[in-house]
Structures are given as structure tokens and as C-alpha cells.
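All protein chains but one are shown at their positions in the complex.
For chain A:
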Amino acid sequence: MNKQMIKCINENMDEIIEKWQAMMKNEKGERFFHFMPENLVEKTSREFAELMTTNIAENNIINAEKLTDFASKVVRFGWSIKFVNKAIDNFSNITFDLLEEKEIIHHDNVRLFHGTFANWISPLRETIIEAYSVEWERTVNLQKIALQELSASLIPVFEKISVMPLVGTIDTERAKLIMENLLEGVVKQRAEVVLLDITGVPVVDTMVAHHIIQAADAVRLVGSKCMLVGIRPEIAQTIVALGINLQDFTTTSTLQKGMKEALELTNRTIVEVK
């Protein structure tokens, strides 16, 4: 029975693909095919159709290898999961109609064919969802790592002066990392003055302020001085409104001004040479 079905699909492949493409182009909000050059749409459609048909089991035994192959290839098309789901639906509906039209499916065996179709489509859908969620998890993890790498290195700029540029949102995890890197770096680099640059921090709320105050206290405990630099005017205003006390800090609006003060603190100055 399945053999007959596969044979019919293969013989009418062009017609199926044409109908399927027309349906996919009409999907609202999912315009993957609109931005693709026509020959690429053609190529991808054929590839997809082939992947779909090779997964019709000849004797209802599902081939795990072919399934994985299907999922990993379809993920690489770069479609949204909604679009993929629709693509599978449409493909299965079109083939069902075709098989009815060719009288391979008729009212005596329609129940049987429903089973065959379920056996064909469900595993495809399941592996696709699985593949997408694995892919998303991987992406999220990589981004987490990327964020961690980007966050909080203490950079020795001059002898005795180090800078930590903070970029992005500070959550509890990053705050911990900032503290660790700061203390370790101060000792290793023998920094006497540390400049914490918050130019790249979008929001300074009481939690961020609290972490900064704690970091500065810790730096003080190991015998160095912590300056807070890069305070944008709007951030200065919100800090004041929040009633956060930064009296114990040297604060400057820019890193440049902070650096000048840090040099003065360590009895140095920048001179122009002729």
C-alpha cells in the first residue's frame, strides 16, 4: 500500500510541489518565500519534498536515521517553526487529496490511510520540534557564554591604574562575576586606583547601585581606591532621585576625567611633548 502511495507521489511530484508552493506563499505573516530568489525557492521546495517523501516508511517501520536527517536539514532552511509546521501540514493535505483524486485512497481504505498518514507525519513533527528546541537551547547557552566573556574584565591601563568597563545589563550572576574579577585583578595588577566605567550600563537601579557600592567597599578592603566613571547625566539624576548615597565615591561623568584624577592620585600627570 505504501509503495503504491510513494510511487504515485513521485510520479506527480511536480504538481504537488507547485500546489504546495502556492499554498506556502499565501501563508500570512510568514514570508520566507517572498525574500528568496525564485530558483532558491524551487531548489528548497524540491529538497523539502524529497525529505518528506523519503520518510514514508515502506512497511510502517520508522527509520530513525532518516528522521534525524530530515530534522537537521529542515532546521538549516532557517524557517520559523510555525512555517515548518504549516509546510508539513500543507504537504500532507495536498498528497492526501492527490491520492484520493487518483483513487488510491477510496472510501474502503480511507481509515487505513489515515493511520498511514499519522504514522508518516507525527514523527516528522516531533523530531522537528525536538530539533528546534535543542537548537534554541544551544543558542541561549552560547549567548550566555558570549555575554559572560564580554562582561567585566579588569584592564591595566597604566601602572597602578586599572579600568573595568561595564557593558550591558547587570543581573545577579554578572554582579558576582564583576566582584570576583575586580578583586582578583586589583591584587594581581597591583592597582592602586580602579575605575569602574558604567557608560555602557543602560539602567542603574538600586540593585546595580548596591552591587557597585559593595564592589567599591571590597576594593577599599584590599587597600585600593575605586572610582565610578561614565555617569551619564540622566543616570546621575535617577541616582539622586533614588536617594542613593555615593558620597564615599569619587564620581566623574567621563572615563577621561576619571583617568586624569586617577593619575593625580598616583602623583602623575599627562604632559604634551613638542
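Keep in mind that, in the parts below, contacts are C-beta pairs under 8 Å (C-beta built on N, C-alpha and C of every residue); 3 or more make two chains touch, one makes a residue touch a chain; residues count from 1.
One rule holds in what follows: contacts and distances are computed from a predicted model.
Novice: Looking at UniProt, which of "Transport permease protein", "Serine/threonine-protein kinase RsbT", "Xanthine dehydrogenase family protein subunit M" or "ABC transporter ATP-binding protein" names the chain we cannot see?
Specialist: "Serine/threonine-protein kinase RsbT"
Novice: Touching the hidden chain in the complete assembly: which of A:22, A:40, A:134 or A:203 does that?
Specialist: A:203
Novice: With the missing chain put back, one of A:16, A:71, A:235 or A:262 would touch it. Which one?
Specialist: A:235
Novice: Given the full complex, what residues of chain A touch the hidden partner chain?
Specialist: Residues 169, 171-172, 202-207, 209-210, 213, 233-235, 237-238, 241-244 of chain A touch the chain that is not shown.
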